[in-house]
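Below is one structure, written out as structure tokens; comments come after it.
Missing here is one protein chain; the remaining ones are kept as they sit in the complex.
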């Protein structure tokens, strides 16, 4: 596969062919991630999990994915602990750390930093988020989730009607998702946000140029009824010019059970990049949706493990050796595998 | 065993039958913990070691215990690095993190937080300390140490004469120990503390109602001569209403060699939850006791590994498979296994 030995720095480098191959491998990872089988295919290999910016979810997801393939993880968290703080160049850091690892996953607060790091690295590098710029594995797991949720409904990606909802101006994840969706054509895509937080025109253009049916709106009712997938992001009130303007939208883009039942298709799928703010004044997904079968937010993070396992396996060229290093699971997994809503 | 698939959240959920089974497994862990044998029974399994509050001892003890069974550990330390700080609910955090682990050990500064987390978790959760509330694995390793130390003296738990000494008002560990001791009856228990730091009456009642012979006092001489086990906790001077009152007790509850030889039975066992403050002005165990065979404080932390290994093994249902995955140790362990006082 063309992924062997490659860096994963940007969604812009990813082709449809590559996605299809990657997602097939990701699906093959499910028995290992669900602890129905163990694979030790990467026993002896080392992941350098370099998180120069705090993160629990993404950091642990990368580490877990590598461990599930049998590999070991050496980890760094925080910028202050690092030689970078003493004026070391990213080139030097990469030269040194790549001597300690077989593959590196890296997060860093500065845009472009991971690509700069990759130039000095002697092993493949996966971008785990470089500040406001990109977070390509999130975009891949989002797209994988869209496909899988459509499959659960007996549909294919060609039948996607996706509504992105909330702050579409600042969301790194929705921008990257637009990039990946531009590899397809003739999908229905609704972009619903307050005017002040609309999707930047460059990303709307990408979707339109790809041949999608794009609808832009500011009212929830415009976006919900026709969607089979709803991708919600948080609206931060401090983003508006005035509190007056913020008040106009208050609670309006907060998806809850009442709105869901009133406006959405039965079992419409709800996604979210997480974490969601569950405090009372947050403009996000309500906890009263937690029992809805359409709420896919935790299937989405579970999928992140599958996609990251697939990336590791394909980049290190072991995707066809999984069975060879397979074993039965010998411990109790009953709690994990109980049916999940 | 009834532990299979269970959360360990509180000492209140633990029965005598469960303790007896657990301690038998803990004893069977000794050859692995002492590096006389290696077991790889949990190879491929993942522990999520989630310490949302700083800890070295307990965190490393959990991680080490899981590694000694052949499993892998993904770790998080500190609250600020976590999505919890961005308003994520414990339910969400649990849903996400349980997708990355086979079992989770968790410490958190808020009382009740681990139980709340467990409700959202899809894998078993062990409470590694939830603020002022509980620290059940500490209570279990304390009770296991009491049994083992009595056995070293040719005695059984029925012959226990235990003196708890120091700040009995605020000590989470002595409160939990009272709970576990209430599963037995007719033991001799002395509770010695400054009046202002006495054991809360609810815990005294628990001991009395269980049928123990409980003696409460404020003078060291009342508690030491009849004890075969002394459980010391630190007195913090700032706990008193006035410096004057603090001065009354200064150095009095500090156990040292002179007091030990003057008042205690020969080879009376000294326990302590650790860390002990070894600075000059600390009101704790003196370093001049370090060479005494009765000082059990490091056997106690060693026992923590055995008890945590047993919990992992029993919860994951592999306690009968240890031998099957056993190997010889092929590296030099001479330093470790030299006789320890």
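In order of appearance the chains are A and B, and numbering begins at 1 in each one.
Here is the rule we use: a residue touches a chain if its C-beta (ideal position, glycine included) is under 8 Å from a C-beta of that chain, and two chains touch if they have at least 3 such contacts.
What you see is a predicted model, and the numbers here were worked out from it, not measured in a lab.
Asks: From the listed residues A:76, A:222 or A:265, report the one that touches the chain absent from this view.
Replies: Per the contact definition at the top, the residue touching the missing chain is A:76.
Asks: With respect to the chain omitted from the figure, which of A:2, A:17 or A:92 is a touching residue?
Replies: A:92
Asks: So that we can see where the missing chain sits, which residues of subunit A does it touch?
Replies: Touching the missing chain: residues 4-5, 41-46, 48, 72, 74-76, 80-83, 86-89, 91-93, 95-102, 122-124, 315-318, 321.
Asks: With the missing chain put back, which residues of subunit B would touch it? List them for me.
Replies: That gives, for subunit B, the contact residues 35, 38, 40, 54-57, 60-61, 63-64, 67-68, 70, 72-73, 75, 77-78, 274-279, 282, 287, 290, 298, 301-302, 305, 327, 329-336, 338, 340.
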